[in-house]
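Provided herewith is a single structure, encoded as structure tokens, for subsequent inquiry.
A protein chain is absent from this complex, but the other protein chains hold their places.
To keep things simple, chains are lettered A and B as they appear, and every chain counts its residues starting from 1.
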Amino acid sequence: MFSINHILEPKTLKEAILYYDENPKLKVIAGGTDVLIHLHHGKLEDVELLSLRKINHLDEVKLQEDGTIVIGAMTTFSTLFRDKIINQYISILAEASVSMGGPQIRNIATIGGNICNGAVSADSAPSLFTLNAILRLESKKGVRMIPIQDFYEGPGKVKLLQGEILTHILITEDNYHEMKGKYIKFSNRKAMDIAMLSVAVTGQVEDEVFKDLRIALGVSAPVPVRCSKAEDYAVGKECSEETIKKIGELALSNARPRNSWRGSKPYRQHLINVLTQRAIKEIVFKGGGKDDEKN
Amino acid sequence: MKEKVIGNRASRLDAVSKVTGKAKYTDDFFEREMLVGKVLRSPHAHALIKHIDVSKAKSLEGVEAVITHEDLPKIKFATAGHPWSLDPNHRDVADRLILTDKARYVGDSIAAVVATDHLTAEKAIKLIEVEYEVLPHVLDAEEAIKPDAPTIHDEKKDNIISSFGQAFGDIEQDFQQADYIMEGVYETSIVQHCHLENHTAYAYKDTDGRIVIVTSTQIPHIVRRVVSQALGLSWGKVRVIKPYIGGGFGNKQDVVIEPLTAAMTLSVNGKPVRYQLSREECFIGTRTRHAIKFYMKTALSKDNRLKAIHIKAFSNNGAYASHGHSIIMSASSKFRPLYHFNSVKVEPKTVYTNLPTAGAMRAYGVPQICFALESHLDDICKKLKLNPIEFRKRNLISLGHVDPLSKIKVRSFGIPECIQKGKELIKWDEKKKSYENQTGEKRRGLGMACFSYFSGTHPVGLELAGARIVMNQDGSIQLQVGATEIGQGSDTAFAQMAAEVLGISMDMVRVISTQDTDIAPFDTGAYASRQTYVSGAAVKKAALEVKDKVLKIASRKTGLKVEDLDIVDKQIVEKDLGTPLCSLEEIAMLSYYDRIHAEPIKSDTSENIRTNAVAYGVTFAEVLVDMVTGKIEVLEIYNVHDSGTIINPSLAEGQVHGGVSMALGYALSEKLMFDEKTGRPLNHNLLDYKLQTILDTPKIGVGFVETYEPTGSFGQKSIGENPAISPAPAIRNAVLDATGVQFNKLPMNPQAVFEKFKDEGLL
Partner (left out) sequence: MMKKINLNVNDKHYAIEVDIKESLLDVLRDRLHLTGVKQGCSVGECGACTVLIDGTPYNSCIYLAMWADGKKITTIEGIEKDGQLSKVQQAFVDEGAIQCGYCTPGLVMTTTALVESGKKYSDEEIKREISGHFCRCTGYQKIFNAVKKSLDE
């Protein structure tokens, strides 16, 4: 039994937006793997829910004519993991998706929910950061497009304005074309776990030179972060052991890991360095993120 | 040809019932208008309760009762699942109230609500107002015994539950004459059983005014006794029913929730009340495995023989005694019949702290001491540059060894063969060679560890078991035992024993899996890996009685002597010739309907076992250590056991798999953590407490060396807990082999490995 006082189940996005506008206290529920668990633990009570589950077409992955990949916010991690478009063009997101929770959780947890709950450990975030994903937010006032890098505010906090619902995640072609990616989730267990630290790397190597390199970290700061210093350093450099080592060290400069019982600050710093190097080596030497991560 | 049933890979008797979802566990029974019980738990690790105001909670609609310690008898009781002792000096520490009058850990039970549903009960819990006077708390066992530490129980001012130790031989002389003296400190962490079914029970008063409790327990007869004691009732006033159980591992060898469940039903005039713990409550509100710190000091002679061992141990018992000092006493007894020592001295202290209560968990103190001892032995080998296998073999005791203290005699001894088998399975020599001088980012290593364990609790505890058999008209039987099936497969093993003795097939044996204290034979329950050895003896005795009765009727019918008859494949046969004389069914029919001699065949027996049998085993492990991230992966692991006759190899393998899996978590990932400043639990859920998933678990290899234990009713010894003992030190020793680093604290999770590598200058 959950402490739910009321639940609205709009069938269209328009309807949902109207409800939300009328009652900003509504708690949006997608897959429920966060909201229902918070309710169980008493962290939420007497809630009024706005369920997005009955809205059609929010759970699809599409490739637009201009090459933009559009992911509906209600797309589950299982769908993402198996989706052809995702696997063909942005396999790093498929990799991140299958690392999340366990199969039953992935069957219901949505990428939109994962983003909007603002967890620093969100498995989708680092990959989306490296893909320069754009979030499409809609409210009664209209549509707002915002880069995912600007969306996170703090642990568990995101910049959703009143009445706004995340509807889609967009990735433009220039952000994935000819790119290779690797996601490393570092956790105690190989399933049913949250990241102690995570690293996503997306990049392009041409003639053994980094043409493009993007590095994002999870659980390394109050929000997921991009490692701009390391990235700036890398572009144009030869993919040597030395360069990669330097990139690993530089990745730390954008990170602000904290001490917690899940992992100490020095350990996290160490992991940021070494796992960044490992992820880069994967895309340089193995040519993509198709391998099963053994970490 | 007589069919052998012992040693068959028979399917579990309850397999179909469980795989179809029809097996009923405690929560699967419903009573009309069942109420729900909930508990208010202390947010403070140590606090006096100045005042409790329940008035707001009581007036909430749907609340039927709110109770605190003031509403209950002021009787302190003990909860450990041990047989009652007529000797007052041999009883468990009675330090608990059903609801406490002082908070001793975060999660201590302060007040209880009985309401119509969960949500109402939870609301009411929040309306209870408690005024606490917060006291300083202590979480560490060595800190807790310092003079300025806060006193947790007034009855034990120094927080020491007991420091009773064990010793034999002249230890001072042995150390004086030693060629080498080695020392080491080893430490284990708090872990939890994590049976999939949480603690749950419901209770009501029947029309005779008795309290009936249906509960997920390993020890129904002990639950009856403890509930009666806690409530000040005559023992016959309580009836306990144990249906199917979703795992226990020792956590249900303790009377945890039943006294309160009974108090809840009494508070609402006997209406049925269900009290289920949530997973989070189960982590902190039941029992844990003791964290123990060992200071080991060993004397050796020049020829690499162990001479003496001196062990100081600090056992962190948490807030209440529960099994208390028995854990470290078990540890200090059970490691002894393995290596030869002239002298042994164990100086333990079992200490109260402001943590959840530690109790029984699979292998009862022995996983802790085995980690310390077997790690210590490898550290000695490293220092003296010895081969760890040869060193162990050289120091093993031999068949016929008698422990100077317990007087337990080793009558079967398969450990040398276990070591040999394990060594071959893992290809020790071959791999050892190829792993020399590794320098890479990922390094491999091999390790091993041995253990000894008992079968039951004799001579410390009473080992009484009961069995009852009734033969039906067709020669099939009902077998009733007092010992409980909790998933380990004991019912199936008992059925095999009865079928073997009676010459009938497994499908002719029905084991009544529910224990109801009104009708089940008396047996203290499932613990100490006692069942095949102790309760199995009662089953054999009952079956032999039935057989004797069958053969007496057959003798009367055939004119042949009882000694000349046997039952083979449901037929009465003439022993020497093997010729069938009549069917078992004919004899069974006579027992029911013979106009002169009719007397249905049955037996109702008890067996008081006054021997013990030492079981042995060994783990061999191969690891891969990531020198950069600190992650340890077990590549191969083999457990080889000497558990005497294996009654059912399939079930025995299952026990080994499960025990090893549990130990993998113990070694590598599991640890219940608490905030130092507040004593609050940090990871009391299945996401943050790192049980192994299938993806984390390597293939687990199993071997048996089948000795014949003369005191076992079929040559058998213990198997249930044993597999959980030696994997942790074997893995630890493999990591030592791979990295040269001595990990002296469990678990070796990536964070701990990182810190150690840093200390050692490897990172």
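As a convention for this text, contacts are C-beta pairs under 8 Å (C-beta built on N, C-alpha and C of every residue); 3 or more make two chains touch, one makes a residue touch a chain.
Fair warning: this is a prediction, and the values are worked out from it, not measured in the lab.
Screening B:Pro272, B:Pro367 or B:Gly654 for touch with the missing chain picks out B:Gly654. Checked against the hidden chain, the listed residues B:Leu119, B:Ala178 or B:Leu762 yield one contact partner: B:Leu119.
Of the listed residues B:Gly37, B:Gly247 or B:Pro356, the one in contact with the hidden chain in the full complex is B:Gly247.
Within the whole complex, the absent chain has one touching residue among A:Val70, A:Ile108, A:Ile146 or A:Val209, and that is A:Ile108.
Panel shows subunit A; residues 1-7, 32-33, 36-37, 40-41, 51, 53, 98, 101-105, 107-108, 190-192, 292 of it touch the chain omitted from the view. Panel shows subunit B; residues 9, 11-12, 14-25, 27-28, 30, 119, 193-198, 244-247, 249, 278-279, 486-489, 650-651, 653-654, 657-662, 664, 685-687, 691, 693-695, 697, 699-700 of it touch the chain omitted from the view.
The definition used in the following text is that only the chains that are shown with their structure count from here on.
Within the complex, the subunit A residues that touch subunit B are 1, 3, 41-42, 102, 186, 188-194, 196, 261-264, 266-267, 270-271, 274-275, 295. Listed in rising order, the residues of subunit B touching subunit A in the complex are 117-119, 122, 280, 626, 628-631, 669, 673, 675, 682-683, 686-688, 690, 692-696, 749-751, 754-755, 758, 763.
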